[in-house]
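Subset of chains shown; positions unchanged.
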Amino acid sequence: MTPLQLDPDRLLPPDPTRRAVARRLHAAVADLPVISPHGHVPAGWLAHDVPFADPTSLLLTPDHYATRLLHSHGVDLAHLGVGRGPLSPEASRAAFRTLCEHWPVYRGTPVRYWLQVQFADLFGITVRPSAETADEIYDRIAATLQTPQFRPRALFERFGVEVLATTDDPCDDLADHATLAADPTWTGRVLPTFRPDRYLEVGAEGWAGHADRLAEVAGVDTGDLPGFLDAMQRRREHFRAHGAVSADHSHADVRAERLPDAEAAELFARAREGSGNPAGATALRRHLLWEMARMSAQDGLVMTLHPGVARSHHGPTQRAFGADVGADVPLPGDFTRALRPLLQDFGTDPGFQLVLFTLDETTLSREIAPLAGFYPSVWVGAPWWFLDAPEATTRHRAAVTETAGFGKTSGFIDDTRAFCSIPARHDMARRLDAAYLSTLVTDGRLEEDEATETIVDIVTVNPRKAFRL
Amino acid sequence: MTPLQLDPDRLLPPDPTRRAVARRLHAAVADLPVISPHGHVPAGWLAHDVPFADPTSLLLTPDHYATRLLHSHGVDLAHLGVGRGPLSPEASRAAFRTLCEHWPVYRGTPVRYWLQVQFADLFGITVRPSAETADEIYDRIAATLQTPQFRPRALFERFGVEVLATTDDPCDDLADHATLAADPTWTGRVLPTFRPDRYLEVGAEGWAGHADRLAEVAGVDTGDLPGFLDAMQRRREHFRAHGAVSADHSHADVRAERLPDAEAAELFARAREGSGNPAGATALRRHLLWEMARMSAQDGLVMTLHPGVARSHHGPTQRAFGADVGADVPLPGDFTRALRPLLQDFGTDPGFQLVLFTLDETTLSREIAPLAGFYPSVWVGAPWWFLDAPEATTRHRAAVTETAGFGKTSGFIDDTRAFCSIPARHDMARRLDAAYLSTLVTDGRLEEDEATETIVDIVTVNPRKAFRL
């Protein structure tokens, strides 16, 4: 059986001089707490502290990074339990075996790295995944998940999580967050994030229903635009009262532009009637995003933008398995032109703070870093989604640092629902920053004491400032 | 006289730890056969096995990589024999001397690398090209080309070519391929590739003539759309009967979208009359490309797309020297949006296979890798044309691997008419993959046995799967 090993120097540069510096830099932050200001772990896991069910439903089924690659190699998503109810024990074991059989598929990808670290470090697996070892690994993880040390709260503590932000619908009552806050035995910090996308997509199917639900939950009539905005404002207050520090937005583009009041009201009325057209829906969505920015400048919720994805690129897959199953494909980005109206109004407003994420790497050196290198309100978001991997993360630092420095970057964002991968993800980011900074030191651009201070800031100060924690 | 030398460790990383790993990885594939599923060597060279004429017409005149750089430094293309008939012995020698005099022009380019390897390894040249050494090198190569060991078939064997695909017009009778297949003394595999671009560009000058010719060759009236498609289908069958495994397409963009039958028929009728307009021609071209995809899903010819070049950017050069003389300039690419209609219909069709090439590197991490990392039908094509060079190839692996892994990449494509450069090109790709994989090994992302298996797969398994060989 081939052993599964973790190189203690993984991701650090091979050159001995650089490696020595990188090791010291990594050591300076290796044990610092995890600050996770944007992610998708359900608060309920921690509120109710129920043991995780089985290896597949924890590690494979919900992780579209892992399932899409199997799909690209011909595995049916149904076999992996995607978009279905709970798997039977046999189906769960079979899906996990498929993962192990396809272990070579993940070579060179971050999925391989994260799974390997979880297997080796967290679950104590000592053999390489394969058809032969699949059952052994499955049984070991399944047994481990039943122990008290692997209950969600125990893991939260073990992982050293200082802050964990969830992502939530504006109509969510945030009961799980309230439960945690009210629990004297719980000392962790779990914050909701206001994510109103579907309420802004006025041209999408089902929007009227969302607006109705918003009215009901906020206790305000959303039949006209002022009422709708008032309802939004109230839900933001609700989130702030439960600890929220940011509002997250993901649309096809980032344009946010105010319309004349009458035009906005008119478009809203048409949308409410269901008689609008696509151009009007887009204009109104951009107006509503501008209103979100205005509210952010007032209530202090940091605005984060995650744009530019063709969601559910393959219609038949969406119809069979739903959204968020790995069929989203990025699009070219535009920040310089699209953000101009918004930044005219709020770019130097001390109440406003904006973190920009992108899946289009070309915008990093060309648009995002120059914006963050001028506007006090703008921050460079960490590498996101397809780009939170070693090579892409290194390219990201190289693309933004020379224009925006380190101090206007957000710190690492794990953006994950794969709870057990959180330590591996944050540690990967720390290793890559250690590697990047070690180059600056060894080629004489930075002194080592400055590099040490910088990496500690990246892990601690930057996310606290960027997200007003 | 300055010697011409080949570093046995060329393109491998300088760091000793990485170099040792990279050497072992390269050694594992250095002597494996060459699989060349897309290229431009004429089948007639092998069918008739006529000796190559002279150094210039073999190595310089037809290679627009080499001639365009001389042109950019002020050399007249006419002096190099571009777009003209055969050169006189004096003109051939003079053109070759110009190449040698301009040897410094190629520093840092792959042309320099490929020529150097051919000169040193194949022709036994031991002096650096220059004005002083030009005649000596010319004479040595000219003499060598007259020996039996340098006839095309002998070189084919010496190069270890297992499969060589040519690129052919749908109306080609493929007589040379048939000659080879019928020759009991010939054991190589030389496959045609179906390349119907000009038959799809219904708005281009001369299209009606191509459609007429197609009718004649296929024995089917191409006066209406069903007839035209039937003729195409028949020619594909002809190609398949001669061993073709793929159909190659190169248009300004990759959009392939079905029109309603009546609209397509109407546009076709107008094109046939010569009364169409540009927008209609584009819509019909995209419809015809969709039909090509439909046929691919049925007959199994792998579809390959090579889009996004402004062909013959300089009109006066085209008028004086023809097409394909180095004046083609790339354009921005679009895959996510443009391929959506096609992939709705065939993206998960088990009969359909699509290999995507690009000259716009920004599409690699943003669009192509995410598509190949979800759709079972989609493969990442190797770095192509301007990008089949050391730095660009390394960027290509770094851009796609983290999202699509190694298993959905096509393997190396030489895409060349420069027959003698084929071994140098494939070996370059192997060295660069060895270098890339050695980084994964030395920074702890991959075990060396996995890297070895991966590089062997890239050279053997990947092209066989991607091209259904």
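Which chain is which? They are A and B, in the order written, and residues in each are numbered from 1.
Please note the rule applied: contacts are C-beta pairs under 8 Å (C-beta built on N, C-alpha and C of every residue); 3 or more make two chains touch, one makes a residue touch a chain.
Keep in mind it's a predicted model, so treat the numbers as computed, not measured.
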item	value
Assembly size in copies, with 2 chains present	3
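To be clear about the criterion, only the chains that are shown with their structure count from here on.
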item	value
Rotation in the CA alignment of chain A with chain B, degrees, nearest 5	120
Chain A and chain B, separation of their C-alpha mean positions in angstrom	40
Sites on chain B touched by chain A in the complex	15, 17-18, 334, 336-337, 340, 343-344, 347-348, 362, 365-367, 369-376, 378, 398-399, 401-408, 439-440, 442-447, 449-450, 453-454
Chain A residues within the chain B interface of the complex	2, 5-7, 9-15, 68-69, 71-74, 104-110, 112-113, 128, 310, 313-317, 326-332, 359-362, 386-387, 389-392, 395
